[in-house]
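Showing just some of the chains, left in place.
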Amino acid sequence: MKRLINDPYDVVEEMLEGYVLAHKDHVELLTEGEAQGRVVLSKASKNKDKVGVIIGGGSGHEPLFLGYVGAGFADAAVIGNINTSPSPDPCYAAVKAIDKGKGCIYLYGNYAGDVMNFDMGAEKADEEDGIRVETVLVTDDVISSENIEDRRGIAGMFFVHKATSAKADMGADLDEVVAAAKKINDATRTMGVAMSSATLPSKGGPIFEMEDGDMEIGMGIHGEPGVRRGKIEPADRVVDQIMEPILADLPYVKGDEVYVLVNSLGATPILDLHICFRRVAQILEEKGITVYKSLVGSFASSMDMAGMSVTLVKLDAELKELLDYPCDTPYFTQI
Amino acid sequence: MSDYILNKDYFIGVLEDLAVLAEEKKVYFSELDSAIGDGDHGMNLSIGFREVSKNLEGWKSEDINTIFKNAGTALLDKVGGASGPLYGGFFMKFGVPAKGKEEVSFDEFIEMMEAGVAIIEKRGKASVGDKTMVDTLRPAVDALRAVYSEDDMAPKEAMKKALEAGSAGSDSTIPIIAKKGRAMRLGERAIGHRDPGSASSVAILEIFYNRMP
């Protein structure tokens, strides 16, 4: 194991302790009561009268989720154990802390565990405080199911969180915020490839063995098995295999504009990501699809997993405005 | 048989053994989960039962219901993921029929099991054949009730049959695809692998059995 941790049972608490110290200008940790020290709150949204945006999920995907809490972005992140949804009470506590009487939205990836826990949090907010909490699940991983509503949420969560948060920050009401979340989720498609497993601190080793030189197309960001394992191919060929299912999944037509994210799952260098981006741009150029803007880096990781994903967001004027909306968080700042 | 009782010590013993189990089988449960999930099922149970174990001493003066409510809440709060609400719910509901009691009859015990399993089915929206812990727990509870009430079997004997039914249920997860949980997205690739939750459920049932007088 090539990791820098102390007791594996303490990783999340210690990370959070470090996180709120390191980024004290942006965030604070809600420690009391139901929050159980697992709710990261934006300092900027404190005095802002708006629909609350709460994102969250398991740890081990940093900078997701806590990295995107801050001005113009999410109001709170609820943090679970590694690869594990947070429990219901912190989900509830985030609502209590954030709600300004306009209701809240939960945004997270579509995983059974997350759904159960966040739903229980929402129920409690409704029953105990009469706060309305809506949920939009992110389902961008094209390869994870034929049915869109069964799909997992992976790196595309970044865009869904970003655009929805912008909508809320602009003063939209809860229904409008929900509509925006659904709209950006519908426009977002991702697919990835992994070349190694992440190291699980609890195990002191990889989640599963992968031979050096192998790759797995379609692997999930928790190491869920993908669709095809084989030898690592040249970057251009790997990108071709990722882009094909993405482009087949939405009707993309000549003249469409997309926002592109080439995302590292952790250990894949920025150097390689740009080699991959080059091929993505070539393919889009061939199809007559315009790259509006792009991001290249690690926006949704699986700790030290070697791997990469490509996300496309098909844009219209509203989505551009939402994605261009200024924000300032520890892991994403835009003027 | 009607004077067969399970007292608080039995239940406390079960919780103590569960904490030991969670440590001992941590690697095994996680490895099952690595194959078709995200590799954390063992760690999840370990985190949860460490919390139970840390606090159990302080709960011992409570009634059976409160003890299990506390244990279930500890699992719910500390674990997260799928197994947190499922096993958390199981234990929280498991104690309800024993509200205010220091001991229960075997009929009441069956009622407790039923309550626990029912909340898992409800929360997970899962039924037998979905390749989840329900594939262990539902046949086990059904067998328990059947052999005890219908075949008039001794309690511990009946629990043994329940365990066997649960164990067979877990085995039955191996050759099928999953309709719930992370393994759902694997389609055919889940075939040949035992569902990790079904395995931990067998181990839990085994402790309930082993501890029985």
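The first chain written gets the first letter, and so on, giving A and B; residue counts start at 1 in each chain.
Note that in this section contacts are C-beta pairs under 8 Å (C-beta built on N, C-alpha and C of every residue); 3 or more make two chains touch, one makes a residue touch a chain.
Please read all numbers here as calculations on a predicted model, not as lab measurements.
Student: When only one copy of each protein chain is drawn, what copy numbers apply to the whole complex in this file?
Tutor: Whole-complex stoichiometry in this structure file: A x2, B x2.
FYI, only the chains that are shown with their structure count from here on.
Student: Using Cα averages as centroids, what's the distance between chain A and chain B in whole Å?
Tutor: Taking the average C-alpha coordinate of chain A and of chain B, the gap between them is 33 Å.
Student: Going by the contact rule at the top, pick out the chain A residues touching chain B in the complex.
Tutor: By the definition above, chain A touches chain B via 8-9, 36, 58, 80-89, 111-113, 116-117, 120, 144-145, 150-152, 200, 202-203, 207-208, 220, 222-225.
Student: Considering only the defined contacts, which chain B positions touch chain A in the complex?
Tutor: 26-27, 30, 34-40, 42-44, 46-47, 50, 76-86, 88, 123-124, 180-182, 184-186, 189
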